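With one protein chain removed, the remaining protein chains of the complex are shown where they sit.
Let's look at chain A:
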Amino acid sequence: MIELRELTKRYGGRVAVDALSVQVRPGVVTGFLGPNGSGKSTTMRMILGLDAPDHGEALIDGVRYAQLTRPLRTVGALLDAGAFHPGRSGRAHLAALAASNDIPAARVGEVLRVVGLSGAGDRRAGTYSLGMRQRLGVAVALLGDPGVLLLDEPVNGLDPEGIRWIRDLLRGLAAEGRTVFVSSHLIAEMALTAERLVVIGQGRLLAETTVAGLAAGHDSLEDAFFRLTSQATDYRGTGVS
C-alpha cells in the first residue's frame, strides 16, 4: 500500500507536484496517467526518498521509504531506463544491489531468467538495446521480491511481445496481492493492464477511479483522458502550417 499525503514539490518557483493525496492499494494494478511534465516521475522519486518533498509525505505500508531497513525487499522500482553504468554487466549491477540488501546471490540469476536476459547478463550494460535495458530495470525491481512495485513507463522501448509480457507480469504480481503502481503515456495499454487509474495534470490529482469509471460516458478511454486533462496540459504540439 502506497499513501501520498498532500505531496508537494517545487522546482524553483514552479510547482511540479501539487498537494497530491492518493492511496494505491494492493491486489490490483494501478495506472498513473498524465501529460508530459505533469509530475509522474517526480512523484515516484519522492516515494523513493530520492527527492525531498517541500510539503506532505509519501508512506509505504505506513512508513517513509527512508525508514525501511532492507528497502529493496519491500519496494521494487524501475525509474529511468538505462540508468546503469555502461561498463558494468547487468549481472554485476544486480549482484551489487542484492548484496546491499542481503538478498541471496542466487536471486540474481533468477530475475535475469524472469526478464529473459540470462544470455546477456554478463555483457556490459552499455551494449544493451533500449528494450534490454528496460528488462534489466524490471529485473532490478523484482530483485528483492517486493510487495510494492513502482514502475515509471516500463513499456517504453519494449517490442509488442515485451509489452504483453510486462502486462501479464504486472497483473500476475498484483494478483499475488502486491501493490503495483505503474506510469504510462499509453492509455490503450493502461486500459489492458490496469484496473484502477490515478490521473494527474500539472501536478494535481484529476481523477482517482477505475478504468471503466473513467471511460463511462465517453466514446473511448482516450477521449475521456483528453477531456480530463485538457485544462492541465503544459506541453502541446500544434500542426505544421
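Of note:
One rule holds for everything that comes next: contacts are C-beta pairs under 8 Å (C-beta built on N, C-alpha and C of every residue); 3 or more make two chains touch, one makes a residue touch a chain; residues count from 1.
The working rule: contacts and distances are computed from a predicted model.
Of "NADH-quinone oxidoreductase subunit D", "Sarcosine oxidase subunit delta", "ABC transporter permease subunit" or "Lactate utilization protein C", only "ABC transporter permease subunit" is the UniProt protein name of the chain excluded from the display. Residue-wise, the contact with the chain that is not shown comes from A:Asn101, picked out of A:Gln23, A:Asn101, A:Ser118 or A:Thr210. Considering the whole complex, the residue from A:Asp51, A:Glu110, A:Glu195 or A:Glu208 that touches the absent chain is A:Asp51. In the complete complex, the hidden chain is touched by one of A:Met1, A:Val15, A:Leu68 or A:Leu186, namely A:Leu68. Residue-wise, the contact with the chain that is not shown comes from A:Ala77, picked out of A:Val24, A:Ala77 or A:Val115. Although one chain is not displayed, its contacts with chain A can still be listed: residues 45, 48-52, 65-66, 68, 71-72, 75, 77, 79-80, 82-89, 92-93, 95-97, 99-102, 140.
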